[in-house]
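Before I ask anything, let me first share the structure, which is written out below as structure tokens.
Missing here is one protein chain; the remaining ones are kept as they sit in the complex.
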Amino acid sequence: MINAADTAWILTATALVLLMTLPALALFYGGLVQAKNILSVLVQCAAVAAICSVLWFAVGYSLSYSGDGDWLGDGAAIFLNGMGRDTVRAGTHIPESVFVMFQMTFAVITPALIIGAYVERIRFAAVLLISALWMLIVYAPVAHWVWGGGWLAKMGVMDFAGGIVVHVTAGVSALVIAWMIQPRHEFPHGIRPPHAPWMVMVGASLLWVGWFGFNAGSALSSGADAGMAMLATHLSAASATLVWMAIEWIKFGKPSLVGAVTGTIAGLATITPAAGIAGPLGAVLLGAAASCICYLGVWLVKRVMGVDDALDVLGVHGVGGALGTLALPLVALIGSGTGHLNHVPLQQFTVQAIGVVSVALFSAIATYLITRLADMLVGLRVDLEHETLGLDFATHGESGYHMNR
Amino acid sequence: MINAADTAWILTATALVLLMTLPALALFYGGLVQAKNILSVLVQCAAVAAICSVLWFAVGYSLSYSGDGDWLGDGAAIFLNGMGRDTVRAGTHIPESVFVMFQMTFAVITPALIIGAYVERIRFAAVLLISALWMLIVYAPVAHWVWGGGWLAKMGVMDFAGGIVVHVTAGVSALVIAWMIQPRHEFPHGIRPPHAPWMVMVGASLLWVGWFGFNAGSALSSGADAGMAMLATHLSAASATLVWMAIEWIKFGKPSLVGAVTGTIAGLATITPAAGIAGPLGAVLLGAAASCICYLGVWLVKRVMGVDDALDVLGVHGVGGALGTLALPLVALIGSGTGHLNHVPLQQFTVQAIGVVSVALFSAIATYLITRLADMLVGLRVDLEHETLGLDFATHGESGYHMNR
Amino acid sequence: MINAADTAWILTATALVLLMTLPALALFYGGLVQAKNILSVLVQCAAVAAICSVLWFAVGYSLSYSGDGDWLGDGAAIFLNGMGRDTVRAGTHIPESVFVMFQMTFAVITPALIIGAYVERIRFAAVLLISALWMLIVYAPVAHWVWGGGWLAKMGVMDFAGGIVVHVTAGVSALVIAWMIQPRHEFPHGIRPPHAPWMVMVGASLLWVGWFGFNAGSALSSGADAGMAMLATHLSAASATLVWMAIEWIKFGKPSLVGAVTGTIAGLATITPAAGIAGPLGAVLLGAAASCICYLGVWLVKRVMGVDDALDVLGVHGVGGALGTLALPLVALIGSGTGHLNHVPLQQFTVQAIGVVSVALFSAIATYLITRLADMLVGLRVDLEHETLGLDFATHGESGYHMNR
Amino acid sequence: MKLVTAIIQPHRLDNVRQALTSMGIDGMTVTEVRGYGRQRGHTEIYRGAEYTISFMPKLKVEVALPDNRVDDVIAAITQAARTGKIGDGKIFTVDLEAALRVRTGETGEDAL
Amino acid sequence: MKLVTAIIQPHRLDNVRQALTSMGIDGMTVTEVRGYGRQRGHTEIYRGAEYTISFMPKLKVEVALPDNRVDDVIAAITQAARTGKIGDGKIFTVDLEAALRVRTGETGEDAL
Partner (left out) sequence: MKLVTAIIQPHRLDNVRQALTSMGIDGMTVTEVRGYGRQRGHTEIYRGAEYTISFMPKLKVEVALPDNRVDDVIAAITQAARTGKIGDGKIFTVDLEAALRVRTGETGEDAL
């Protein structure tokens, strides 16, 4: 039976998660690029949101959430076939339409996160093609494995709001695409600083707010679970913000805004898989760990591996999502964490690790193939002249700022 | 009896619809004008919101929603007289205070939409006068006709969230004012491009999110109706975004950001009357049609009629609202649309057409008279020197950007 | 017992109040400073939010809301000790986790409001130290006195959503810090105008929307109380916006955007203590009074007292909060105000006045001591060279705008 | 060759450009500048406080020319830029010793 | 006449303007520029990566003058703009062949 209160909260949560892509992520990423590429990032976010929404309706949802196969959903819900207006989503008290819509916002933001890897040099057609295929070939199956009753769910993997399904998939795939598309031509020494750090902060703030919907909405009901998830989410973000700031302060003497909000996002990504499991104390500790480990992650990818994952999708999201997933068994036991695990802690850890590693591998391989295909069909990269000129004008025929009188 | 869950959702929806005017529409419009007029657009949005809110409380609500006259509400609810704290709005399970407030946000955004027609050249006093009169003389009666039990409601017109009441009234009135106030002096060839396309996109994104409250809130309850309305709204927006992008890509080789988000808004305006009636498939198709028809609409008004409806209020909102209203009988029958119409489909279509045409005519005539009056009382247009200097400084004594060191 | 509908609304309200600090207040304040200090304001908002969140969890909540001592909460809830996942907050039907989180957003925004006093010249370490101590030493006790069952509550002080607890404390403390840290070196004649009035308006708009959560959420339930609080909040904001605009129009011939939205905030701050008590008519009148009195307040502080409370925290928030608190007994009796007071009107007024004055005095003294301590430990002020260079680069090593090609 | 530099009101740019192109001068470089002069600045009022903006926005238009076009061009710019109000700006002329077109390496008047 | 061009630190503009107006020079044109010189640029660090900003913000102040005011004015600007740190800037002088006031058509020193 439909519970109107649960529904009210999930309707709200859905709006909040849409806000995370449009405009939060768009601003977060848009502020980090050069002024000549700001619009391209925004179009990419809007276009990925649009195309993945339509595809989710057409096939994605069915592949993820219909049937209980080990590997993939069945085709019964294609075009949301058979979903009546009053159908209730099994295992919840909300209408299936609301469940479809809530999950759609996840299927939108996950490929949108990957945009951070290839900005400032990718062809727009490749963005569309890769995102569409990726949502169907990587996201939908993994969502099925973990949340749709697939093999990882059966094995007992725990992922409350998407540490594996969202952040590991996006982070690893981002790395693969960044590596395949090659660095921006000025990388690493001629890269220009973020053109609008204020915009990065506004995006991060809206992400923080939206993440309340993402994590507390993942309870799929209104009540104590959602409440604790929101509290844990917030505390992890706050603690991670402080720690990243502290690291920069100690290291460079100047705590930066971009750093602080990068910490925020790291804290949010990291708590995601554990949001419904952690108590407040666990969340504060996990947030602190998030900033330490993700700081290392960013440095590893950019400085050591030399891959131009331009806006640090792997370093922040991938590493954070994996960390939270792996730390979950520990965090569940701290303070007023739920304490409920599917297995004894050590075994749960092993299961979590299997989840992270297998999904990472799968994402890497599938993304590699998708990206190869996109390269063959439409080409990955704009030519140097367009890259120099900026994608805003070269690809979209516009300029971000016409301030001249 | 008050249902707390319904109330929770409508409280939320109200916040979302306020967000649509402040700041979403302000940003959407503000980014489209020149840098020297950005602030004037923002003040206009804030001032229209403020004045129409107070007037709605004073008389507007009573004219629209009190009594069941054919033509106009009665005066019983003037100053919300007689509304106790616990009064329940008839036909719903929410407090009347919440209903008043939710509808107020509609009475605010509708005149605010019209701002797009006359930006960059209107006198501020005229904005206030026209908006105030228009809300009372055009919006309140039409809301009564369609939603308050007036003659169109009795005839069986269907308009879920405001295709006629909001978008047709605003669109047609915008055209009339734009025509009466005359084009900006550089129109059509010397017009400068949008000064901040990024801002247009942020505004459009927040409109998208806010529209969830607009359309799914119009169910006036939490549950399956709201859920399906949100899903339909989202899918129409997504599909319209893709189609507008495709049109530009094919026509000019460059899909633009401003184009993509114009498509978004077209898709949202178009689904509005049908949001509670359409199923997902109908929404996707209607969204696609929205971009095709609104693209034509914009072109017709600006290029063929030569009217400087500066930010395309008729082309996008008016045309979209009319299209959705007329297509409603068809859309109701597609996929999991409700299938419930007040009449057999063809007759419903006729009724819908009567609604659109009569409201368009009424809006045009009434707006003409209001605008004449405003012209006589305060003058419509700033002088050329102020127009050249920009309204920000000329009218408001401010500058949008003080970036100089 | 947990009521899921109440919970749904308070979860939503919490997200809205977080939005008020991040990014709404950050934008509101950020647009008012010079371009070279924009980032510093944003970091300050983020850092204050982060540090006060963690401290609220650690001790603040316990000091405010645990036990019923006259002066201070007990330590029973330190680290949210003993709060189970399903604990219900006494006197409400929401989980304690949700109550903690909702109140946390208040404990975050109150010290963040104070930022407006000392921008463009403070050391970042002093911001952190002052905010942390202030939240524990000023905010937490006052919240206990008024809302946590302390001596003012026992005396019958009425403060629905924080006229005293939030706005008087923040406003008075802002004045003290502004006076102690001394004016910016160009004050008063060389001060540069707000660098981005558009940003001020966006911030104010988001504050308006977020304030729905602040005030209507303070009902701690979904239903008629929340509904009326939202309506009153909105009408006060609208009416104050119009009146401030009118004042400027009459005085200078040019109603400004910054003025209009300053009026909005004045109206919102003023209705705050009375939001759950006022009816619509009372709210409209109170909003009008708010702009008149706060306009005077701003002028008094800056022009007469000569204190560089840079962004008018006392003039707008402090004065507004006090006005609303004092006017509450009157407003309760107008129109459909609740009419319920704890005492007969005149006596209630006396009690309200005692609340305002005692809290103002306490805030002033405690803030003075905190600020002295901060001065001794880390120093209050950056040196002139850094002030001239701008805090963005001097303190945070960043630049707000890198627009150059 | 001469380099003619005109400081003009921002909104006269299109006029000036058209005047120049219509007389066959197809190149110019424009810079946003802020001018201080008899025009004085203006005052903006925020929350009751006056802020003095001493410098007014202007545009600087630079045109390199063969000597024999200088007088015509100055006359044309003057006419196109004039509104008759204080603050209309100035035109300055300096001697240009050499000019070169980067693309082709042409020098002297051929480079213009 | 001469055209004196000073490249200065942005925050010295008010000083320079006051120095000039106090000696009766009432006109000048200011441009935001970026300077490269011995001062070198600075480094900004985002997410651990260093970004080198080679060019520092400067202002260019241009003043057209009668020949006999040049030395005074240069001395005054020098004093008003000096902070003593590297990067204080330069003053350049070129010969101005002609000047004209757009509003009135006055030429020569009358136009200044």
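The first chain written gets the first letter, and so on, giving A, B, C, D and E; residue counts start at 1 in each chain.
The rule is simple: contacts are C-beta pairs under 8 Å (C-beta built on N, C-alpha and C of every residue); 3 or more make two chains touch, one makes a residue touch a chain.
Just so it is clear, the model here is predicted, and its values are computed rather than measured.
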item: Residue among B:95, B:194 or B:267 that touches the chain left out of view; value: B:194
item: Residue of B:205, B:262, B:358 or B:371 in touch with the missing chain, whole complex considered; value: B:262
item: Touch list for subunit A against the chain that is not drawn; value: 190, 388-389, 393, 397-399, 404
item: Interface residues of subunit D (partner: the chain not displayed); value: 3, 17, 26-32, 64, 94-103, 105, 111-112
item: Interface with the undisplayed chain - residues on subunit E; value: 2, 6-8, 31-38, 54-55, 58, 60, 74, 77-78, 81-95
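Note that in this section only the chains that are shown with their structure count from here on.
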item: Shortest walk length in steps over touching chains, subunit C through to subunit E; value: 1
item: Centroid-based (C-alpha) most distant chain relative to subunit C; value: D
item: Separation of mean Cα positions, subunit D and subunit B [Å, integer]; value: 44
item: Residue numbers of subunit C (touch at least two other chains); value: 3-5, 8-9, 12, 192-194, 197, 252, 254, 256, 258, 397-399, 401, 404
item: In subunit D, residues with contacts to at least two other chains; value: 11, 32, 34, 44-46, 53, 55
